[in-house]
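All protein chains but one are shown at their positions in the complex.
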Amino acid sequence: MTRYAMVIDTKTCIGCGDCVVACKTENKVPDGLNRDWIVELTRGTYPRLETEFRSERCNHCSNPTCVTLCPTGASHLWNQTNIVLVDADKCTGCKACIAACPYDARLVMHPDGYVDKCTFCHHRVEQGLDPACVSSCPTRCMHFGSLDDPGSSVSELLQTRKYKVLNPETGNEPNVYYLT
Amino acid sequence: MKRREFIKLSSLLSAGAVASPGFLLGGCAAKPLPGTGKVTTTPTICDMCFWKCAGTVYKEDDELWKITGNVDDLHCGGRLCTRGTGGPGAYLDPDRLKTPLMRKTIDGRQLFVEVSWDEALDFVAGKMKSIAEKHGPEKLLMLNHGAGSSHFRHLLRAYGSDSHAEPAFAQCRGPRDVGFNLTVGESASSPERTDMAHARCIVLIGSHIGENLHNGQVQTLTEALNSGATLITVDPRFSVPAGKSKHWLPIRPGTDLALLLSWMHVLIEEDLYDRDYVERYTFGLEQLREHVRSYTPEWVYLETGIKPGVIRETAREMAKAAPATVVHPGRHATWYGDDTQRSRAVAMLNVLLGSWNRKGGFYKPEKVKLPDYPLPEYPKPKLRTRDAYPGKWPFAPQGVTNGVIEASVGEDAFFKGWLVYGTNLPQTIPNITNTLEAAANSLELVVVVETMPSEMTGYADVILPECTYLERYDELRNSGERHPSLALRMPAFEPKYDSKPGWWIAKQLGHRLGLHKYFPWEDFSEKLDWQLRQVGSSLEEMQKIGVKNFPRKTPMYFHEGEPVRFRTPSRKIELYSQQLADKGFDPMPVYTPPEPVPRGFYRLNYGRMPAHTFGKTTNNPLLYQLAPENQIWVNPLVASEWQLENGDYVRLGSPNGVVSNRVRVRVTERIGPDSVFMAHGFGHRSKRLRLTAGVGADDSSLMHNIKVDPIMGGTGMRANFVTFVKEGEAGAAS
Partner (left out) sequence: MKEELLVTARSNELIDPGLHIWTWEVAMYLFLGGLTAGIMIFAAYVTLARKDDEAPFAATQLALLAPIALSLGMTTLFLDLEHKLFVFRFYTAFEPTSPMSWGAWILLLIYPVTTLQILATLRRGFPVVVPYVDRWSIPRAVIDWCENHRRQIALVAVPSGIALGIYTGILLSAFSARPFWNSGVLGPLFLISGLSTAAALVALVSREKREKEMFTRLDLVLISAELALVGLFLISLATGTAKHIEALQSITGGPYTMVFWVLFVGIGLLVPLLLEMLEMRGVGKSLALLAPVLVLIGGYALRQVMIDVGQDSTWTRYPSQYSAEMLERMEPN
């Protein structure tokens, strides 16, 4: 099983939202819905401050509770990877997976009603391309690749830089990493 | 009755039922997978801002899919910014201008009425003829912004008028370019010629790279950060780059020039400046030494609030990295009215560091030598733009918007007609509404060429709907860069609705004015093809590749000890400026303390939001969804004093009684207690901008204290103060 990861450098991310728009156009995400978003964190008191920008999305967890709790198999792992997809033709819209995601990364597509989410642009990954968000980022703060390949940029960054994941206590083992 | 009522474009005769703005993207589901249909591509040059990145338009089954950066393009490094990626929204926006509109009075009411192109063009050409006959063609003024301006500049020059002005000068980068020109004999260019990719130290003064998304600047700044360069950011607000900086200097607003002079003081006193460079290339070191002697870090600390130790330490860091140090020239430089002088100080600081035209500092941009299409010479105008405001602003090399607008008011005004292209003056020129209305009432012709029903269109006699950049040819892009390159904008689609390309509109007007010989092409692409063939390419080739890079013919930097003749009167870099002294200005920048903040008021700090290019993109449905409204940033201390909470809506009031639209409060430590901050470009009044109308507040209309730069006419906008006018409750936008 190939383990894909996204590594995002909060030291250079400027929170511009290009990733959000790139995802919307690439994946034709309907108006009003988003598969990714930006969080800004500020700590301190003026003028002793620090900020962090994070581009967030589905974490394509190694222990995806959304997949284990799906009653129909609609939520599944793509092609023996950790990429979590939803098969719209199997989805009943019961929303169990939405409740199961500690990152609130799933959404209901209007007007159809099936559940949708970030796909890590598997249709691009299949062609050897980076996800649309990664390839649009003007600061190049986003990286994508396989953690099984020790030479990949994501593996190297995780070996050489300090990093964190969101809410590791969930036990979901998320695969979007933030360099700090 | 007024000759021209401002029409909010909400009273269109044929308005009828208006479709919902929803479902622009067709409500497309993720199935089938994107890219599985028939995919075709065409090159473009992005028009979402002035940076002009080259990109590729993707269509899937003839529907617009996405726009990405052209990998061969130096402007964008293969990556478009947020707005560029949101480009499809410009094409898909259902609020676009769809058909020519003419102001008509029906039953005593002024209304815009849909008319044919023939009627609209005949009317405009008729008025242009009458202005030329009655007053002379120079009395027709062009106000413009953007790449498509060139077609109408060409038209007006053929017609006999060279009168024009753009807000990009007097409301933006004018003082910077004039300041650099006065000092080093060249401007900082656009794209800025900063060599940040190789810099080891970068200093930003009130420049918010990362909040503005000047693409190449963002990318090279990040490259520098990744390679360990030191970033020093001077900003009263904890801006995005401040958060990435080794040194953030939270300066007291309005005291930047004192800091710059103190840095020069340290470099000279501690002998840290580039002695060889300064001796070889500059004039006036001794005068400067004398001039900055009194600007000790200890004295400047009292003005700026920046500790003397920090001033010294940062000056030493700059010197250590020099000449690979960029003291960034910034872009929007119209702050306090002494902006040319402050920009000169920035240039001088770079010169002391020896970074001008040195690796890691600034590079020498090079363009392609692209021949002009052979056309007859333009008639020589008898009057220049500056004749509209004689004696004012001697160092303005181009038209000053605020000057020409004032010269358009009244029956005996200098200008008699306006052609406005792509610029929304009510939101661009500070505190202009009344003057604009007065001008509109006395002008004989106001024609606006636009893609969107901006506020400016409300003042027009005739609105000519241009198609978007995705539906037209424009001039080749040939801007100076690290390497010469050409880029092509071509239509990916037929013009939507009854909109037309700018070149077509200009040509149609030209023909009606009997100027056929200036418009010999059937299609504008013929002109582009001719030009491309002169440099060994062709339209056919460019339609495939979009961007063509050419080898440099000149070195990118000064080589060691190279003799240089600078384009200044002394042929040297002028630390001391005799030409300024001759016109009665300070030959070296002198610091003036800023006006104090009146009690109960806060400094109005304004800036950019990465999702938007001023007010031009706020109605773009893709970008609206990303950033629908602006916020007013309020320090927690101020918030508690005014009992404001996150998410409250307030109005802002200026000392002269202007009250803004409601704006959402963001309580944040990122702004100090003496200021508030908001992004520019919101608070639209035009109701036909259905997404953005009435959303957020407009900073421009709150400005009451404009500090005009006597050197070049720029409108300094940072000396404005606002207070809170509390709203009863939070809730939906009005």
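Some notes on this structure:
As written, the chain order gives the labels A and B, with residue 1 at the start of each chain.
In the analysis below, a residue touches a chain if its C-beta (ideal position, glycine included) is under 8 Å from a C-beta of that chain, and two chains touch if they have at least 3 such contacts.
Just so you know, these numbers come straight off a predicted model, no measurement behind them.
Contact with the chain not shown here comes from a single listed residue; of A:20, A:58, A:125 or A:154, that residue is A:20. When you scan B:504, B:585 or B:624 for touch with the missing chain, the hit is B:624. Not every partner is drawn; the one left out touches chain A at residues 15, 17, 20, 31-34, 37-45, 53, 65, 68-74, 88-96, 98-104, 106-108, 110-115, 166-167, 169-172.
Although one chain is not shown, part of chain B still touches it, namely residues 20-23, 27, 611, 621, 624-629, 631, 636, 646-647, 664, 666-669, 690-691, 695, 730-733.
As a working rule, only the chains that are shown with their structure count from here on.
As a whole-number value, the distance joining the C-alpha centres of chain A and chain B reads 35 Å. Across the interface of their complex, chain A is touched by residues 22-31, 33-36, 65-69, 76-77, 79-82, 85-86, 88, 210-211, 213, 215, 218-219, 222, 225-226, 238, 240-241, 243-244, 248, 250, 610-611, 621-623, 625-627, 635, 668-673 of chain B. Taken in their complex, chain A has these residues touching chain B: 11-12, 14-18, 20-22, 24-32, 34, 42, 44-47, 49-51, 53, 88, 109-112, 116, 119, 123, 132, 135-141.
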